[in-house]
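Worksheet: the structure to be examined is printed underneath.
A single protein chain has been omitted from the complex, and every remaining protein chain is retained in its original position.
Letters A, B and C mark the chains in the order given here, with residues in each chain numbered from 1 onward.
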Amino acid sequence: MLIVMQSHATEEQIRAVCARIESLGLKAHPIPGSLRTAIGITGNQGSLDLGVLESMSGVVECIPVSKPYKLVSRDAKEEDTVLRIPTPSGDVLVGGKHIALVAGPCAVETEDQCMTVGAQLKATGVRLFRGGAYKPRTSPYSFQGLGEEGLKILAKVRDAYGFGIITEAIDNESLALVEDYADVIQIGARNMQNFSLLKRAGRAKKPVLLKRGMSATLDEFLMAAEYILSEGNYNVMLCERGVRTFSDFSRNTLDLAVVPAVQKRSHLPILVDPSHGTGKRNKVLPLSRAAVAVGANGLLVEVHHDPEKALSDGMQSILPEEFAELTVEVKQVANVLHRIVN
Amino acid sequence: MLIVMQSHATEEQIRAVCARIESLGLKAHPIPGSLRTAIGITGNQGSLDLGVLESMSGVVECIPVSKPYKLVSRDAKEEDTVLRIPTPSGDVLVGGKHIALVAGPCAVETEDQCMTVGAQLKATGVRLFRGGAYKPRTSPYSFQGLGEEGLKILAKVRDAYGFGIITEAIDNESLALVEDYADVIQIGARNMQNFSLLKRAGRAKKPVLLKRGMSATLDEFLMAAEYILSEGNYNVMLCERGVRTFSDFSRNTLDLAVVPAVQKRSHLPILVDPSHGTGKRNKVLPLSRAAVAVGANGLLVEVHHDPEKALSDGMQSILPEEFAELTVEVKQVANVLHRIVN
Amino acid sequence: MLIVMQSHATEEQIRAVCARIESLGLKAHPIPGSLRTAIGITGNQGSLDLGVLESMSGVVECIPVSKPYKLVSRDAKEEDTVLRIPTPSGDVLVGGKHIALVAGPCAVETEDQCMTVGAQLKATGVRLFRGGAYKPRTSPYSFQGLGEEGLKILAKVRDAYGFGIITEAIDNESLALVEDYADVIQIGARNMQNFSLLKRAGRAKKPVLLKRGMSATLDEFLMAAEYILSEGNYNVMLCERGVRTFSDFSRNTLDLAVVPAVQKRSHLPILVDPSHGTGKRNKVLPLSRAAVAVGANGLLVEVHHDPEKALSDGMQSILPEEFAELTVEVKQVANVLHRIVN
Partner (left out) sequence: MLIVMQSHATEEQIRAVCARIESLGLKAHPIPGSLRTAIGITGNQGSLDLGVLESMSGVVECIPVSKPYKLVSRDAKEEDTVLRIPTPSGDVLVGGKHIALVAGPCAVETEDQCMTVGAQLKATGVRLFRGGAYKPRTSPYSFQGLGEEGLKILAKVRDAYGFGIITEAIDNESLALVEDYADVIQIGARNMQNFSLLKRAGRAKKPVLLKRGMSATLDEFLMAAEYILSEGNYNVMLCERGVRTFSDFSRNTLDLAVVPAVQKRSHLPILVDPSHGTGKRNKVLPLSRAAVAVGANGLLVEVHHDPEKALSDGMQSILPEEFAELTVEVKQVANVLHRIVN
């Protein structure tokens, strides 16, 4: 923390701020400048909220310096974390040089639907299957998902095609079920700061895919992951899915620069969801190429064999044959970066 | 829903879109223009996701027309809802001409702290007391609240001073306890789209104060309230607490225009939280005056008798004597609007 | 500027950064912490762009500390600036305790229109009249203003009713004309960082009203004013007119907290434009009350005697009789703050 004093702050005011800092068990480092004095603070372990010093007389501003995350940081672990997702057809690696593709419908609607999409996806070579059994919907009158019945359908898809299964949990009850039935537990954007759910996920035995909240800063995103690691679960992958801005031509603004920014600060893998990130079917392919080109460790893509009849998000779902084409192109882009897909 | 066709869309494309609409059991109304044709759709009860028509050939865009909320809407109930919050010293009214002030510390820290603030607040005439027993904190290493012990302290404050108690629930477990101990259940900004929690609050026997999410649109805010009403709990008040924007001089950007916007569309009361809305102690008083001037039905203000020692949010907490001054000024502003405070 | 080093930065890296700083003629102040070292820099007069140090090895981040504005700052002048706008009926004061109301149509359309609105506004007691002769419009096919002919009409309105005239200049050519015909030169939001125009306004003999850009931070806003003062024109008033955010129910998000924020940092007066700030006629009155309640030094309101026939911005213009009501209410709110309207 750095305290910036007013240009006309008195010696006494500066001394008072230093005394307060020392009284908190910290060390004050005054830095007299030509215009004003600043005071550096060291010794804070992160538990003290020093912003309050801003209200002392003579103080202009308190500027936080140290980042609050620890376990997710490259300070804690320098090399990339590579997750192993166990599937009936062997482990899928995510992180470092390994790019994972995840595909499937937005919502699990019927066994038929999932089996049909599953069969078509199997042919594309994809090894991780996604589909929502618990759907957080803006309206209470929209389809809310099949619940445990949906999880059972997903388990059948795994048995039939050898996929690893990724599906979302929305509260502690559903998380316990998802932990039983699925291979990766997804925490959605709307729950990125549902700290009760994050702690529960931190005690789960399965890897977690954590989506960035719609207006989460990078620090908040990493701190949300820190909640999971701090409870003992180190198998976390992050996912950018677009943030909310004034820009109105797409559902969200996909913030691809977050990928190298995460990779600079953290050892955790980061995927990109171009389906929610754009909300438009015709932007999924170009943004998928871009996500791999920027260095993402994977893609999460909504695929439906009949998008116009989808119970949710049909507008952003692509067809299995479009996903096959996408797979070919992102592999070519991955080659440029010497990365391995799946 | 309105479908806008390309200027060079063919007759056949237009017919195909109309046929698809009719096949869904809806009615299509083509409107031929000089440049292009648009197609109005009627008959949708809100359950069909028509955005998918955007991918049909010849279509430029799908524009939603009807709003999806029902029970919260003035279409459902024209007159203002006035909530009655029962307190040991009689009901407090919120809504219509009645403005409610709510004050107290960000977090319940100790019985001493709450009793001290409570005594000082009692003297200002305020009748609703707030304080967090469950604290959603960005960092897992920050103070997370006292939990049920905190709720017991709040109950003692009520007994001692006759306040009604407002406190936050963060998951289904804490909601059950809050329902027992408190008078109003608060759902925080980070949980505005925690639909599992909203449904549970909709089955609670106590009124609910629902805060706007950091990047929630007006429609999403009203739809979150709709979740609560749709489960049977009609005692809901909303609360604007600032949204996230590029603007970096305050913690959030307080969006006061949302107050008349909500009041135009919905019968529910809407309060303003100038403490979180600005994150700066010196802005709480001016923004409190502004909130009442714009027509808010109440204020939620963080007050601490020793903000520099507060375990959270000390930076935005004001002193009890500052709150007393605030009370005087907002009452004068309320007079201009012929509103009654508390 | 503060340089934050990596936790595992070597002594050598720290020495290299300090050496670079000293080689630039500045002073380096290393602050060793428990986790990492930070390095304070003093002696920079604002001309060196130190962000580049961020690319030195071992550096995490460069954090700017000193604010770059000088003449607009309270460091340069502690007491409030009170502007005097000369009008045929005597000076109008703006700033400090003095609140100025400015009203008139968005665009000067015809002499008739301006005279009609002018007569009706005269009756409300307002003393400053606004109206655009040069209109920056999103579309090249929209009405672009009457140009010099419009300025002549405004001069007639001044002669007829004794108003001071405020009107916008959009380039160096129009600024020279506005300087001749009007009493206050307005620089619009879209030109807030048209530095060529700001410099020209800095050499003008008339006061300047500078509107905040749609996505301008507070620092950028104050720096834009600094451009005008740095050329010698100290008669500047600022104006908040809403910023662009994700929030979609109003045209812009009126950021009222900027008023106390400006007043803390700068001695210049700041007004609020609730018409552009909301873009909706029914929000002008409540937001006008709120603006005065938050402490604004004035209001800029669009008034048209026949808004539905207005050539621009009819949607946000109120009627003269509505403005009369607004005047009454804001005077009552101003009383609460012991401020004087006009």
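Heads up, the rule we're going with is that a residue touches a chain if its C-beta (ideal position, glycine included) is under 8 Å from a C-beta of that chain, and two chains touch if they have at least 3 such contacts.
Quantities reported herein were computed from a predicted structural model and do not represent experimental measurements.
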Sole contact to the chain not displayed, among A:39, A:166, A:287 or A:341: A:287
Residue touching the undisplayed chain, where the options are C:27, C:74 or C:244: C:244
Touch residues of subunit C, complete complex, unshown partner: 20, 46-47, 49, 51-56, 68-70, 136-144, 170-174, 190-191, 193-197, 199, 214-215, 219-220, 223, 226-227, 230-231, 244, 280-282, 307-308, 310-315
Residue numbers in subunit A that touch the chain omitted from display: 215, 217-218, 243, 245-250, 253-261, 264, 277-278, 282-283, 286-287, 289-295, 329, 332-333, 335-337
Residues of subunit B (touch criterion as defined above) contacting the omitted chain: 2, 4, 6-8, 29, 31-36, 38, 40, 42-43, 63, 65-66, 75, 244-246, 248
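The rule is short, and it goes like this: only the chains that are shown with their structure count from here on.
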Far-end chain from subunit B, centres as C-alpha averages: C
Separation of subunit A from subunit C, taking each centre as the mean of its C-alpha atoms, in whole Å: 38
Between subunit B and subunit C, centroid-to-centroid distance (C-alpha), Å: 31
Contacts with two or more other chains, residues of subunit A listed in rising order: 244
